[in-house]
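Supplied in structure tokens, the structure appears directly below.
Omission of a single protein chain aside, the complex is shown with its protein chains in their original locations.
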Amino acid sequence: MIQADRSARFAHKENTADNMLEDYRAIRKDSETLCAPLAVEEYVIQAMPDVSPPKWHLAHTTWFFENFLLVPYLKSYRVFHERCGYLFNSYYETVGTFFPRAQRGLLARPTVEDIYRYRAYVDQAMGELLVDPPASDWDDIALRLVLGLNHEQQHQELLLTDIKYNFAVNPLRLAYRPVENPKAPEAPAPEWLEYAGGLKEIGHTGSGFAYDNETPRHNTYLRDYRLASRLVTNGEYLEFIEAGGYRRPDLWLSDGWAAVKQRGWRAPLYWEVVEGEWWLMTLAGMRRLDRNEPVCHVSFYEADAYARFRGKRLPSEAEWECTASRCAIRGNFRESGRYHPAAVSGMEESGIAQIFGDVWEWTQSTYAPYPGFKPLAGSLGEYNGKFMCNQMTLRGGSCATPQSHIRATYRNFFYPPDRWQFSGIRLAEDAS
Amino acid sequence: MIQADRSARFAHKENTADNMLEDYRAIRKDSETLCAPLAVEEYVIQAMPDVSPPKWHLAHTTWFFENFLLVPYLKSYRVFHERCGYLFNSYYETVGTFFPRAQRGLLARPTVEDIYRYRAYVDQAMGELLVDPPASDWDDIALRLVLGLNHEQQHQELLLTDIKYNFAVNPLRLAYRPVENPKAPEAPAPEWLEYAGGLKEIGHTGSGFAYDNETPRHNTYLRDYRLASRLVTNGEYLEFIEAGGYRRPDLWLSDGWAAVKQRGWRAPLYWEVVEGEWWLMTLAGMRRLDRNEPVCHVSFYEADAYARFRGKRLPSEAEWECTASRCAIRGNFRESGRYHPAAVSGMEESGIAQIFGDVWEWTQSTYAPYPGFKPLAGSLGEYNGKFMCNQMTLRGGSCATPQSHIRATYRNFFYPPDRWQFSGIRLAEDAS
Amino acid sequence: MIQADRSARFAHKENTADNMLEDYRAIRKDSETLCAPLAVEEYVIQAMPDVSPPKWHLAHTTWFFENFLLVPYLKSYRVFHERCGYLFNSYYETVGTFFPRAQRGLLARPTVEDIYRYRAYVDQAMGELLVDPPASDWDDIALRLVLGLNHEQQHQELLLTDIKYNFAVNPLRLAYRPVENPKAPEAPAPEWLEYAGGLKEIGHTGSGFAYDNETPRHNTYLRDYRLASRLVTNGEYLEFIEAGGYRRPDLWLSDGWAAVKQRGWRAPLYWEVVEGEWWLMTLAGMRRLDRNEPVCHVSFYEADAYARFRGKRLPSEAEWECTASRCAIRGNFRESGRYHPAAVSGMEESGIAQIFGDVWEWTQSTYAPYPGFKPLAGSLGEYNGKFMCNQMTLRGGSCATPQSHIRATYRNFFYPPDRWQFSGIRLAEDAS
Partner (left out) sequence: MIQADRSARFAHKENTADNMLEDYRAIRKDSETLCAPLAVEEYVIQAMPDVSPPKWHLAHTTWFFENFLLVPYLKSYRVFHERCGYLFNSYYETVGTFFPRAQRGLLARPTVEDIYRYRAYVDQAMGELLVDPPASDWDDIALRLVLGLNHEQQHQELLLTDIKYNFAVNPLRLAYRPVENPKAPEAPAPEWLEYAGGLKEIGHTGSGFAYDNETPRHNTYLRDYRLASRLVTNGEYLEFIEAGGYRRPDLWLSDGWAAVKQRGWRAPLYWEVVEGEWWLMTLAGMRRLDRNEPVCHVSFYEADAYARFRGKRLPSEAEWECTASRCAIRGNFRESGRYHPAAVSGMEESGIAQIFGDVWEWTQSTYAPYPGFKPLAGSLGEYNGKFMCNQMTLRGGSCATPQSHIRATYRNFFYPPDRWQFSGIRLAEDAS
């Protein structure tokens, strides 16, 4: 029985080739299911450089398997089309040149149908590879396969965030998928949960899959700290707006204040005044602002300014991880089908709510290599390492994250002004 | 019998409502025929701000009839969708706000299917209007209808130029519609045909349709002049390139030289070196450069620099019109189905070749109001007049122009650096 | 006695070398007199790319004589510094490379003192050249000398407009030179003076100096037209503002409306609301708006929109010239020392006021070559010809123009959005 080292991941199964093929098929199918509500036209567009057309996501994730698994490990494999590498490589400079990111929405062809054929072609070949994988390469194959599946899950989250952005620029304000989001119950006042500091270990422990950026596990020293027992709500954030938060430079980082002025921010992304009232654009269409839901689609700058407005701060990623590592991975994930953060509905045993799911929580930590960090060898070393500059770390997953994808050590990262992800705020403070 | 004043136009027919409905149906069908080769995805994209997505062209021309004919004159008419005005108004500020031009390619919806339904809906209503038009409004209706049909023909040309641009940015370099363009015979040396100057009349005479910008007919004084008997060829233009034309500032207007440096021009648009040889992107895909075909897709700046390189100049629009008004409207138009300029194939009786069709000929004249010019009343006054600044006039139509659309007095206009139209060069010189 | 052909110019003197040296010294001194009020720091700055630092003007005009006269014609001449060509060539591509225009304000050195030494050095050498000019070259020398002196006068006007711009960006709003501008008398209502059209000649006649762009004299056909008997006043323009002129797209050319929105125009340049009242920045410092003075510092777009607001139009340059050629060259020029347009103070015999001086009058004519235009040979051919694209012609000179510099055939030219020149509006209309 062939089994992979350090890659056990999905559904706590053994990493046999059979199990992994099953995972492969399930995850690949998820991507297509997410796209099922789209018209052909909606696969094509790219409403800003940071988002990609849905059909590009479908093709790029396929190219990942083609390029990193089929070409090196399946002898009989012939690439689907010689230009797929150029068109669907995202940013692997060491693999070759690639089409400019900001222009992905200018490509009508390959068509959506072509891309589904590309997927079927690669899936067929992946089946062949996994039916009888070469034993001598199995460790590598299994590692790359699990990476490829996690990669596809990341793009599933991006599919949702990018579709949302694309839909929101359209003045018709249509719904991607209507869903009933019932009015939320009153959010309880946040409590301040205290955690003891000291010398702590954070980072991935070695069992199960993790990205290279979560390693190595290492010591870090924390002071005693407190975390809010739940996320900041729309209602609380509205107080910040109504108190002139977007007009008070003293609340903002210098670069944040420049962003407010240059981009004309007056509220989170997707907030809109309709006949004197706040509404939000959601994946289910326009929805009246619910004060009890977590605030979402804020930038790091807004999260930081909000915290200062409250006399608090954002958690460091080490603080967040030390607390989250004691919590069960439960929450409002993609599987709920809401695709929207939900109001708190009761504390966990751990006393802290919404630590996983709902919204990615901005931390005060920059996305930097852990001490002793070594990227993966070869082109896959470009996966994470080269982005470790100018970005901030976010933790905990969102309502667009598959539950099986998240863990306490997981590090997501975006630039401080980015707002199109499901990103929100949990407050922290020093305990002493 | 109801008949319109000053709008007789197509196929020399009388402007009865019946005849005009027939024209309407034929011209509306042409637009759809032009789009028939497109995949759904190809209707959506906009590869630069100057081009529009094909589906936008289909919808905008439809909105023109809806807004300027159905809404005012068909009592029973209900608009297809309340947002069509916002989405498909191009630039009529006095009609209302409109969606930003540069972002038309960000709109997945309305879908292509929606837009074909929009067309059918409006066509149906136009049929109703024309079956029994209100006699008291017939003059206005007929005038607006002919304008709308000419407008749709203009967008048919844009459909071809925009599709070409969209296809050309795609690294797959696919063909819109394959067509055999046989190798051209050797182009004869150009002759210099001399025309006497003096006090001349130019502008539209009053019979048949013309745009307001062709009026009023007026006196202008010309010196004796000569025109080249044919268009400049690729081979001749290649001599300019090989003589360092794109590296010699003395050949260029100051703004032209700035454009060369800023945009990195080294050859006309769509010229590309493939393995050491020049190829062109065409609507039939990549094609090896043919030295005998007219040079095409040059800007005014390039046309002007080329003329200076030869010690010549471009014709003024008055010179061009005085000569063209004696020529039959024959040539390589859209109807040939080549969608590409053709090498000269014999002189006309008039001794001058290619005066109509093949490529729009840049003149040295800016697009300015004729003496005594009055724009149309109301919103339709925005059709032409407000663009009379910063643009140059082009004359004669191209291989993408319907034959019934062109005439000797027709004034087309683009900005000096524009290159995506089928625009080329005829040389002129003073006779004395 | 050596005498030049076609260059007699200043004060109706013969172009003997002695007379011309006298002119040379007078005009060169004028430039320095204009700069006398400046602090060293004020010679250095460049508040936008279109303006140049005063010290650059002083040096560039000097380089003109060095490069076009001393180097070719004074055998013993040694250039002042090998880098002056690179630093002070403005745009003569055929002479060599030059320092980027937009960065002239980044050069602290050569210092102001260096540049005055450069001027003295060149003036000394020019004296040598003109004491005993080589007879065989005299025609060329005289021609270039007169051109150089007219060139220096052009830069004298630019010195004033650029100094004004530089002073106006400074929040201290200081005066360049205080002057008493008494409150103007009530402006009389404009009359509409009618002029017969027909076949007319415009352009320079051949006696006295003119730029190449004023030649050749040629026929043009005019319809009967009317001109307003005086310039548009601040008070009249204020009515346009108060009627929402800057918010009504129907009044504007398409490119003009884009400029209004992009640049946030709400009034002419240098207009400012101070405690609820309109003030203007002038070369004498801040001054309360006087309703009777001519409106100034408007772009072509504003002039055109204003004319449309009044149901009028701008004159063509041929109309303007035909009328002006019958008028005496009198008016409010630089010599008045006001450096500001003055309210009308009585009609001329010709019945039309302010035709020369006060403000350059925007015409509806683009700056284009006259029929048969030939630029000067060699590098001096770059003086005018290469700018004949994208600009509009202005006529009549301004309060910053030396009286000896202007004439009825004189063509000035700027881009449609330019506002920092003393540019204003005279209305016209068709007579029939």
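Here are some notes:
Order of writing sets the chain letters: A, B and C. Residues in each chain are counted from 1.
The working rule: a contact is a pair of C-beta atoms (placed from the backbone, for glycine too) under 8 Å apart; a residue touches a chain by one contact, two chains touch by 3 or more.
Note that the coordinates shown come from a computational prediction; the quantities given were computed from them, not determined experimentally.
Touch, as defined at the top, links the missing chain to these shown chains in the whole complex: A, C.
Residue A:253 is the one among A:238, A:253, A:286 or A:376 that touches the chain missing from this view. The missing chain, though absent from the display, is touched by one residue of C:40, C:131, C:243 or C:431; that residue is C:40.
From the set C:166, C:254, C:299 or C:412, the residue in touch with the chain omitted from the display is C:166, counting the whole complex. Annotation for chain C: contacts to the undisplayed chain at residues 39-47, 83, 86-87, 99, 103, 105-112, 166, 169-172, 174.
Contact between chain A and the absent chain runs through residues 91, 93-94, 199, 218-223, 249-250, 252-257, 300-301, 304, 316, 364-366, 368-369, 371-372, 382, 386-390, 416, 430.
Operating definition for what follows: only the chains that are shown with their structure count from here on.
Discounting chain B, connectivity by touch gives the groups A | C.
Taking the mean of all protein Cα atoms as the centre, the chain whose own Cα mean lies nearest is B. In terms of their C-alpha centroids, the spacing between chain A and chain B amounts to 48 Å. Inter-chain spacing, taken between the CA centroids of chain B and chain C, is 38 Å.
Within chain B, no positions touching two or more other chains are listed.
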